[in-house]
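The following block contains the structure, expressed as structure tokens.
With one protein chain removed, the remaining protein chains of the complex are shown where they sit.
By written order: A, B and C. Residues from 1 in each chain.
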Amino acid sequence: MSLLELTDKLIQWVSEMARTQGYSPEWAGFFTAIAIMLAVGGFVLGFISVVAMLLIWMERKVSGHMQSRIGPNRVGPFGLFQSIADAVKLLLKEDIAPKMVDKPVWWLAPIIIVVPAVLSFLCFPFHKGWIPLDLNLGLLFIMAIGSVSVIAIFMAGYGSNNKYSLIGGMRTVAQIISYEVPAILAIVPVVMLAGSLSFGQIIEAQSFRWNLFSLWGIVSFIIYVISGTAEINRTPFDIPEAESELVAGYHTEYSGMKFALFFVAEYTNMVIVSMIASAVFLGGYYLPFGLGASPVWMLLKVFAMIFLLMWFRWTFPRLRVDQMMIFGWKVLLPISFANIAWVGIWMALKL
Amino acid sequence: MTELFNTALTPWEWTQLISFYGIAALMIVAALMVVTLRNIFHSALGLAAVALGAAAIYLMLDAEFLAFVQILVYVGAVVTLIAFMVMLTQRASHGKLVRQSNDQKTISFIVVLSLFALLIWKIPTTVWNTTVSTGNLADAKTLGTAFLKEYIMPFEVISIVLLVALIGAIVLARREPK
Amino acid sequence: MLNYTNLIPLIPLIPLASFVILILFGSRMKEKAAYVSIGAALAAFALSVPGIMMTLKHQSVHMEWIWLYLGDRPIKMGFMIDSLTAMMLFVVTFIGSLIHIYSVGYMHGDKRFSRYFAYLSLFFFSMLLIVLGDNLIMVFIGWEMVGLCSYLLISFWFERMSAARAGMKAFLANRVGDVGFLLAILSFFWMFGTVNFEQMAEKIHQYQGTMLVIPAVLLFCGAVGKSAQFPLHVWLPDAMEGPTPVSALIHAATMVAAGVYMVARSFFVFHGNIEAMQVVSYIGCFTAFMAATIALTQTDIKKVLAYSTLSQLGYMVMALGVGGYIAGPFHLMTHAFFKALLFLGAGSVIHGTGTQDIRQMGGLMKKMPITAWTFLAAFVAIAGLPPFAGFWSKDEILLSTFNSPVPGHLFLFAVGLFTEALTAFYMARVFFLTFLGDARDKEIHAHESPLVMTVPLAILAFFALFIGLPGSPMAGHWFQHWLQQSFPYMHAHEIHLNFGVMGASIFLALSGIGLAYLMYIKGTISPDKVAQSIRPLYIYSLNKWYWDEIYGMFLIKPFLWSTNALYAFDVWIVDGVVNGAAMVARGLGFLQFIFDKYIVDGIVNLFGWVTQKSSRIVRLVQTGIIQNYILLLVVGLALIVWFKILENMHAVL
Partner (left out) sequence: MIVPLAHFLILSLIIFCIGLYGALTRRNAVGILMSVELMLNAANINLVAFSRFVSPQSGTGQIFAVFVMALAAASVAVGLAIVICIYRNHRTIAADKIDLMKW
């Protein structure tokens, strides 16, 4: 791939420069590493912004077609540049801060919410060996980092000094921490069987047979997709942003670039949920039964998952808050425990 | 302290030094925020910052697993719960006019300071029985094995404690049906 | 493939499981409870069949495990199947299963239906424990448990005072015999260091002679109690208060035979032990004769059968006593079949007519044909008519008596022959009075019993007629050779046919029947006139030799009198001493009370007072504010740390 070659060349150039300028080998290695980090970071950031814009466009297109409309079609071919136009508009908009907001908190919230979303991309498994940072505890890392966004939502809700924002923020947090439990528990069987929390190893374990191709895999997958949908507050779990009840929830008071950051974080989280589902259950960059591996498959799976989430939005009506809590704690949680127990028994019998 | 700067340091060591003292300074500031700020929600945010800083320290100490668990538990659960607590009891704690510290401020300060002085005097002069790390450091697998072998009993006990705490919290917080 | 040896424990355990299920859930199952019990009985039967087949191939099965250590002697428990066990297994499980089925019809509508079947299952378990156990302790456990079941089932209808009393009587009489049995076990354990039958048989030759007489007689005591021999025979006739199938199963076919089985099983103790054998044979002979004479005059059909059982048991015991160690068990088996059949037939008659008095019956042949014909089969079997079952086994007993080494064996032989004639007579009397002639009581509208009762009758009838054939000369005494396996310490001897004995026995049996025919069918001889002419003997027989009265006079009265005397002693002297001691103690207690009140309490109150006063001061610290407490705690902590570190520094310096 040309992009890879380019990175390679850049790194070579940096290390050569460092050596010719008379630095010791240690410092040369240090500079090289910094260059690699910058390159990878740049790539990831670029990827995120492209994907986020693409997704906004895709959401509007999908919604449009599902409602027998066309969707954006004026700016660029098929309205592809609509998102860019929107982004430019948001950037240029006047930044208004309401009078009674808790200034430092209100200002920090949109910045903090983007950080975990971006950090999660450190573990995006594009292809075998093409993982920016294949941590041994990759899954745990993503889960841990994801929980930081809760604080940001709280900050946004509290800092806005607006009762709808506060209620929206609290509902969101309650929903996220409730559905985090089944989401993690749904992944536990996979971790048990792969014996690792690293994305690379989990995907390698599925090189022939995806985790989806088993009874427990299907159950886990369904639980994960449902709780993932709830964690990113999408319909039918969009109670926190229920426009008819709470205006727009915790980001009611934001506009301009701050609002754009919330938006980016939301779509990025969507990509991450889809990425985890594809990597953990759908074999990542592998086709089933050893038919081949390519980053293209990975991206296709992620987009298929995203399409599924968008499809949900126009299929299911919104739940009531108590229904949602009961569903999470009394339905999904017991099922995922039973699933874990079943996989454990199966493993114990097999060993 | 002086020999630290006499030796030529590698860039990695510089990185370590700078990040440690940076994180330490940040944590101390955040901790002071926790105990001094009038707005209790800001204090909670300070606690989140301390927890994140501690996670960073764990990462420096090669305790990856613990660092992620720290974030998951402290930021994801403890601080969230505290924030909920703040929201639910806001009417009692929101006013800036309400005094935030009690009558024993001075005596507490003296006692804490005496303890601090004693320890800050003793810690650098104590010879610690440290070992040079060779071989594999403890990773998540080591910890997991230890939990299920040597520490199985405390592990079970802590599970029961968590369960009991859960039930107790529900029972306490539940509104009595009239 | 499953190892059969490991399946043996299931034979008793399945009925035990059935008992547990029925006692816990039986009342909810209503009459379906019977299926559980029948299933268990049939399963036990099916599981014993392979074991029986193995003994037919001259193999035996044995399994054992260590139960506990007594000191350092391991007590082993085990199950064993050899030919003697196999015979008993066949009798117990086969007849038992049939009686289970019969009981469904007989007990239909009883309010404690499931309880009845639970007890039957428990009995099954206990009986199988006796039969399968390879040592005296296991036999004893089973022995006590069948005693318990017998008690429970005799007094099954405990609302009737007589039934409750009969149960108690049976229990007490058995207890007397069991004491002897327990003493025998203890002395064997002391002598041999083991109670395992095989090991005991191996060691027996070390103790030849008179040393064995007392343990042997004690062991026989157990058999006397359980098999209702004189002088402990009084419980068996009263045991007829229980349901008739129970009488058939427990008090005719199996449990009462356990004594005979036990003596046969431990025959190595009696063998060559002439004194003990004499005791056994004379008691058996006397019981046989006495019971037969009582049976002549009884009018209750079940009572006649009960005394007949007594008499036949006496026969078996006598056979063992005279050395007929095969003849006894052989008769046990044939008797089990025809006596179970007789009782079940009687049960059917009682079920059909609602009375037990044979004087009210008559002419039932037409109304209850199946019952009558099967009863006839049992009658010819017990009366000793060739070639039916009873003939062969009785002949075997008479033959061994005739050839016995026991002193006075010819006298025993003569009494045995005479008893046989009596047997034939009273059985013929019962049959003729019940089934033939005209119905004497027009009030009774008899009807045939349901199929569930008559089918077991028919099956039993077949066996009652032909079960003796394997032991007949026609089969080359196959049965005797087979059973010989269980007595490896005995020399098998050739069986010589003695046509004299055979002829005499046939003649006497026929003459007994003939006399009964003349008296009750033809009426040539009037029974009343006969009774008048030998009136004292008639009354004596009718009142069962006055045994109950004798016991009442010479055992129970003195016993009650002595308890009264002891009671008086207890009230006046023992209580007096106790009360005196109490008076003294009260006096001392008062002194202590004074001391306690003024001195001990004073000290305690002083402590309380001091505590109260000092706490007033300390209480000032308790502000109720948590942070004050924490502060105090931290101050304490800081002080401790300071002191500790300064102390260490001092040590270093």
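Note that in this section contacts are C-beta pairs under 8 Å (C-beta built on N, C-alpha and C of every residue); 3 or more make two chains touch, one makes a residue touch a chain.
Because the structure is a prediction, the values reported are computed rather than measured.
For the chain that was dropped from the view, give me its touching partners among the shown chains.
Contacts of the omitted chain with visible chains: B, C.
List the residues of chain C that touch the chain left out of this view.
Counting over the whole complex, chain C touches the hidden chain at residues 619, 622-627, 630-631, 634.
Considering the entire assembly, which residues of chain B contact the chain that has been omitted?
The list for chain B reads 4, 9, 13, 16-17, 20, 24, 27-28, 31-32, 34-35, 40, 43-44, 47, 50-51, 54, 57-58, 60-63, 65-66, 69-70, 73-74, 77-78, 81-82, 84-86, 88-89, 92-93, 98-105, 108-109, 111-113, 115-116, 119-120, 123-124, 126, 128-131, 133, 135-139, 142-143, 146-147, 151, 154, 158, 161-162, 165-166, 168-173, 175.
Everything below uses one rule, namely that only the chains that are shown with their structure count from here on.
Which chain pair is joined by more contacting C-beta pairs, A-B or B-C?
Most C-beta pairs in contact, of the two: A-B.
If you average the CA atoms of chain A and of chain C, how many Å lie between those two points?
One centre to the other, that is 81 Å.
So how far apart, in whole Å, are chain A and chain B when each is placed at the average of its C-alpha atoms?
Roughly 28 Å separates the two chain centres.
Name, in rising order, each residue of chain A that touches chain B in their complex.
26-27, 30, 102, 104-105, 135-137, 140-141, 143-145, 147-148, 150-151, 154-155, 158, 166, 170, 173, 177, 180, 197
Show which residues of chain B lie in contact with chain A when the two form their complex.
Checking each residue of chain B against chain A gives 10-12, 39, 41-42, 45, 48, 52, 64-65, 68-69, 71-72, 75-77, 79-80, 83-84, 87, 139-140.
Where on chain B does chain C make contact in their complex?
Those residues of chain B that touch chain C are 102, 104, 107-108, 111-112, 114-115, 118-119, 122.
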